[in-house]
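Scroll down for the structure; my scribbles are underneath it.
The complex appears here without one of its protein chains, the remainder shown in place.
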Amino acid sequence: MSETLDVAIWRGREDGKFQSFAVPRREHQTVLDVVTEVQRHFDPTLSYRFACRVGMCGSCAIVVNGRPRWTCRTRVSEVLEDGRLTLEPLRNLTIVKDLAVEMTDFFDKWRDAKGYFEPGPAPETDFVVVPPASRERQAANAGIECIGCGVCYSACDVVSWDENYLGPAALNRAWTLVNDVRDRGQAERMDAVATDAGCHACHTHMSCTQFCPKQIAPTYSIAGLKRAAMKRAFGGGA
Amino acid sequence: MRASHKQRGFVAAMLHRLSGIALAIFLPLHFLALATALNGANALDSFLMLTRNPLVEAAEFGLVAALALHMTLGLRVLAIEFLDFRETTAAIVSVCAAAACAAGLVFVFNLG
Partner (left out) sequence: MSALLFAAQRLSAIVLAFAVAVHLGTILYASHAGLTAGAILARTHGNVAFAAFYTLFVVAVAVHAPIGLRNVLREWTPWRGRTLDLALLLFALVLLLLGFRAVMAVYA
């Protein structure tokens, strides 16, 4: 095992550049350990995000050697390439500083896709019975573990090509709500997602599904939205 | 190269898209070539004589392969979108590409 890691970290904003650090290599080191060591012992001006450190919050998502990942769950030994680590902020989002990006667009699109529960004017007053084995509940289950980390959004090439594209996370969340039998906002939601900037723009590149740290498959959720939009277009109702 | 560009889904989408563009450009030319038959079989034949050279035959291999590739990859997309097909390996994409090459080769070998 070599003594040091050659770590190149993006500094500044879009017009910034890489700065290199020689970080001691340690056993069981994670990428989060590396950035923490850099910030504490090499350059206190380095900006990066983290919170839980244990793969629950999704705050630490960045691009490591070209692939979006959570730093806290990425072992250096897994991703090292010739003793080199390249750390960049998430793609498709405005850089605030160094490895921290502006998440506003990501969550705005979640709202624009109607990725929130709509109880309607007369919400149920008692529990709604939703059988766990029902098709809708199973479909919702497959997508609800999303913690909004932004990895899929960073990985998606259609997001890079079309700044209006709602993106895999927002559409995946919309699909879970399409399958929520209590929701009363289905018509507005389908209007929001069955657009050129919505589910129809997904070209099944499947990078989102490939990289999601929670093993969610936004591709299949979006395929569900495509089918729902077709049904609706041919008079199937909202 | 960014990691998303090494994924099978992206490779499949690029092959699908590029073959589609090639076909869209080729098609009007194909229709024009066929319409030379309006001037009789001889007119079409003499036009076709122009195509009996290795460069054109290579292009024809490309076109037949592009058509077959666009179709096989398109069927994959239809399966994912409408049959809820859950793809787990890159095998399907490889099979589509192989079938397309085979179609192209069969065509070229039959031109004699």
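The letters A and B name the chains in turn, as written, and every chain counts its residues from 1.
Just so we're on the same page, a contact is a pair of C-beta atoms (placed from the backbone, for glycine too) under 8 Å apart; a residue touches a chain by one contact, two chains touch by 3 or more.
Everything quoted here is computed from the prediction, not taken from an experiment.
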item	value
Of A:Q19, A:T86 or A:T195, the one touching the omitted chain in the full complex	A:T195
Missing-chain contacts mapped onto chain A	158, 161-162, 194-196, 198, 200-201, 203, 226, 229-230, 232-234
Hidden partner chain, residues of chain B it touches	17, 20-21, 23-24, 27-28, 30-32, 34-38, 41-42, 44-45, 48, 64, 67-68, 71, 74-75, 78, 81-82, 103, 106-107, 110-112
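One rule holds for everything that comes next: only the chains that are shown with their structure count from here on.
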item	value
Chain A and chain B: spacing of chain centres that average the CA atoms, whole Å	35
Contacting residues of chain A [partner chain B, same complex]	63, 65-68, 91, 155-157, 203-207, 209-211, 217, 219-220, 223-224, 226-227
Complex interface listing, chain B residues touching chain A	1-5, 7-10, 12-13, 17, 77, 80-82, 84, 86-87
